[in-house]
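Every protein chain but one is kept in place in this view of the complex.
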Amino acid sequence: MSLRQKTYNLLEKDLSRSLANKLLGSFIIVLIVANVIAVILESHQAFGQQYAYGFYAFNVFSVVIFTIEYLARVWVCVEAPGADASQPIKTRLRYMFSAVALVDFLAIAPFYLTFFINIDLRYLRMLRMLRLLKLTHYFKGLDMFVCVLRKELPTIGAAIFTVMVLVVMSASIMYAIEHQAQPEVFGSIPSAMWWAVVTMTTVGYGDVVPVTVFGKFIAMFIMLLGVGIVALPAAMLAAKFGDELRLRKQQLEAEVDNALSDGYVSKSERADLDQLAEQLDLSRDDLEQLIKNRTLVLGTSITCPHCKKAIKLSRHSAAE
Amino acid sequence: MSLRQKTYNLLEKDLSRSLANKLLGSFIIVLIVANVIAVILESHQAFGQQYAYGFYAFNVFSVVIFTIEYLARVWVCVEAPGADASQPIKTRLRYMFSAVALVDFLAIAPFYLTFFINIDLRYLRMLRMLRLLKLTHYFKGLDMFVCVLRKELPTIGAAIFTVMVLVVMSASIMYAIEHQAQPEVFGSIPSAMWWAVVTMTTVGYGDVVPVTVFGKFIAMFIMLLGVGIVALPAAMLAAKFGDELRLRKQQLEAEVDNALSDGYVSKSERADLDQLAEQLDLSRDDLEQLIKNRTLVLGTSITCPHCKKAIKLSRHSAAE
Amino acid sequence: MSLRQKTYNLLEKDLSRSLANKLLGSFIIVLIVANVIAVILESHQAFGQQYAYGFYAFNVFSVVIFTIEYLARVWVCVEAPGADASQPIKTRLRYMFSAVALVDFLAIAPFYLTFFINIDLRYLRMLRMLRLLKLTHYFKGLDMFVCVLRKELPTIGAAIFTVMVLVVMSASIMYAIEHQAQPEVFGSIPSAMWWAVVTMTTVGYGDVVPVTVFGKFIAMFIMLLGVGIVALPAAMLAAKFGDELRLRKQQLEAEVDNALSDGYVSKSERADLDQLAEQLDLSRDDLEQLIKNRTLVLGTSITCPHCKKAIKLSRHSAAE
Partner (left out) sequence: MSLRQKTYNLLEKDLSRSLANKLLGSFIIVLIVANVIAVILESHQAFGQQYAYGFYAFNVFSVVIFTIEYLARVWVCVEAPGADASQPIKTRLRYMFSAVALVDFLAIAPFYLTFFINIDLRYLRMLRMLRLLKLTHYFKGLDMFVCVLRKELPTIGAAIFTVMVLVVMSASIMYAIEHQAQPEVFGSIPSAMWWAVVTMTTVGYGDVVPVTVFGKFIAMFIMLLGVGIVALPAAMLAAKFGDELRLRKQQLEAEVDNALSDGYVSKSERADLDQLAEQLDLSRDDLEQLIKNRTLVLGTSITCPHCKKAIKLSRHSAAE
């Protein structure tokens, strides 16, 4: 096995495989979290100045590690199962523009940029926070989240469009009503939009509040309506998660039925089902339950059309 | 093809057809959004006065375009599939009172009204915001939204009635308790209703807050109860969306089963299913998944333990 | 038909029957709403004093009508289908302690009480608001609402218990932390509970806010946790509505299958299904859809065990 292949296995193979791979993954996760904590602590002026040197050293150390990690990932990406190893440069360039690689690049780029451009310290801190996104490498649960989000974009889009129309309309109305009474806070429609968003998301800071009787009357309607409309996208998304889960369970159920067609689940069938369950982000418990349920449902007798005898589609039918 | 027919195809045919139709649609969408942005910017006093002439010119230009669009739509509406072309005037009048045509009319009417009546500039702005509603022409996702809303009006109505009763009751109670301590903010039941709505929608500006011990005690109950009740309509609506989706999937499933009754989905069957899926606002992916699932369930083969022959558990297996 | 029977039909029969029944029902609904509006308007001091006489006259008029209605309902209650007409006094007493009769009684009792006891005007207003509850007589949609609520009391109870524990725990913790820094607002655990409820329901007036660093840190956890926990009961209730609806649809589906067992839905079967659908608060559309779906699913072939020939369970099988 070449060094490149070994590095690939070390870096990219799933966390649950070798010990070295696990250790490296854990180390990088800890380093990312430590970086985020360091940025948060450093932003506290007194604390940040006192340990300025330490923070700088830790930042340089992190950037060095992340840079090595980034370069290694670019180097070994040609070893990936689907990659075209015969055109290494093209493959690597394509990898460099993938989402995961860009996140890794953004985690180190601002540091090197400071040698050429003078970035305000506070904005630099904000950019260093992007290192947090590197964690998505290790978070498998996000897949289904993103999958549902992409699938439901049109429906969610319609809800967001409705929210937008409501915000703009509410702001225009309240601007027209309250402008005279409070010219300093309802001075223009954009100012009124601040009120509209703060109100309809139910944040309600209280820095901008209608004072006229008519303004309060209309605001009450906007609140009652707004609460419902703004809460809809989240509620719908949650419902779609339920739907997605059900769809995946149906998929697994179909395969379980397939495996049960000979009356029982063999070892190799079970391995396939386990793999599919993992792929679909379903738990081992769900699979167990499903097999039990389907076996019972299948415990039905039918007549063989060839010999006209009864067949019991039970768990042990194949062994009879 | 007559000019009227050509204009109809240009204006009313679905966005995804001809290039000219697409371009015109995109142009009108951009113009609507630009109008809304213009109204928002113009409301900023200093900015609005500086570019007053530009804003006015853009408004006149938009009104001209929208007027031409409106007149063209009224002119060509007799070409619509279900329209009665033999009675053009009656057909056009009916179209002019449809929801879509009224929205188009409201987008231009205020401008012409200003020649006759003196409308306050702020209210005029509010009316120009109605142009935003023209976007509903191009937003297909809203259909299911409105469909569910209309279907569930009775249930939603009961929830809104409960909210209303709760608001009025809470306001009366808090008015009775807090009137003495804070006569200026809990001076009458309508004032207390402002508190009740601000509290039960969880906006909580903090401009009106109970100060007596008993008032705070009752307010805590109202909050805990109110949060649940006010959030119900949105949550129920979201649940109904899920239900509607499931119903539609069941409909599609039934047709898929029908198409699969001969063991496979033919090309013409597939075209029908595609059309039905589009009609039901279901994605191509959902259909694909459904066909796969149903095929597996129906296409299972087992071995008869008596005669050792294969049996295909399909729809007509019993008839073989 | 006796006068008592006629009065019963006039008062208690469903709104959708006779014209006189409809008119009386509408009149009482209008009177209830007018009463609520009158109480709200009268609470405005200046307005209330100016028209004091008118408001008083309207109140007396309403009480007279509601008293006549109440007495009539008590008089005719023995005509109800399930009532025991042989023991009129016992039947009437039992009716008088039913929920609907108590609401009617509470709507008029405070007025008569004022002749004997001196009730503060503000509390009297609050009591007159109870007339609003008389509307539940006419609101059919609330049935399913109450039915689900009663069914899910244990689950909802567990959620409310969790909320209570969280409120008491959060209040104790914040009292311990913030007591020293803000003795006037975090002076005791009950005071801290006001903060806890205002925060966890996300109302957030801002009248009580932690100021110490540790207090803010703990408050952040309480907020993030509290938002989830407090929103749970409403979300769960909404989910149960979905479940209830599904259960009812399953019930209807079973009956549809039963009706379809001979291949088609006869007129009398259809009438039964319509009645069941109405009883289950399901729409005509849902029923239509269900019949269509089930017919397709049943379009399967099975073998008759007697003559071994294939039977197609289609819509027209009975006519073949």
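Letters A, B and C mark the chains in the order given here, with residues in each chain numbered from 1 onward.
Operating definition for what follows: contacts are C-beta pairs under 8 Å (C-beta built on N, C-alpha and C of every residue); 3 or more make two chains touch, one makes a residue touch a chain.
Being a predicted model, the structure only gives us computed values, none of them experimental.
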Exercise for the section: Going by the touch rule at the top, give the shown chains the omitted chain contacts. Expected result: A, B, C
Completion exercise
Answer key for C:Q5, C:S188, C:S266 or C:S283 versus the chain not shown reads C:S188
Problem - Residues in subunit B touching the chain absent from view - result: 202-206, 235, 238
Handout entry: Interface with the unshown chain - residue positions in subunit A
Key = 36, 39-40, 43-45, 120, 122-123, 125-126, 129, 132-133, 135, 139-142, 144-145, 163, 193-194, 197-198, 201-207, 230-231, 233-235, 237-239, 241-242, 245-246, 281, 283, 285-286, 289, 292-293, 296-297, 299-303, 310
Fill in the blank from the handout: Those residues of subunit C that touch the unshown chain are 151, 154-155, 157-159, 161-162, 165, 168-169, 172-173, 175-176, 179, 187-190, 193, 199, 202-206, 209, 216, 220, 223-224, 226-229, 231-232, 235-236, 238-240, 242-243, 247, 250-251, 254-255, 257-258, 261-263, 302-307, 309, 311, 313, 317-318, 320
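What we mean here is this: only the chains that are shown with their structure count from here on.
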Handout entry: Chain centroid nearest the full-protein CA centroid
Key = B
Problem - Chain centre separation in whole Å, for subunit C relative to subunit A (CA means) - result: 39
Handout entry: Distance from subunit C to subunit B - Cα centre to Cα centre, in angstrom
Key = 27
Fill in the blank from the handout: Where subunit A touches two or more other chains simultaneously, the residues are 202-206, 235, 238, 303, 305
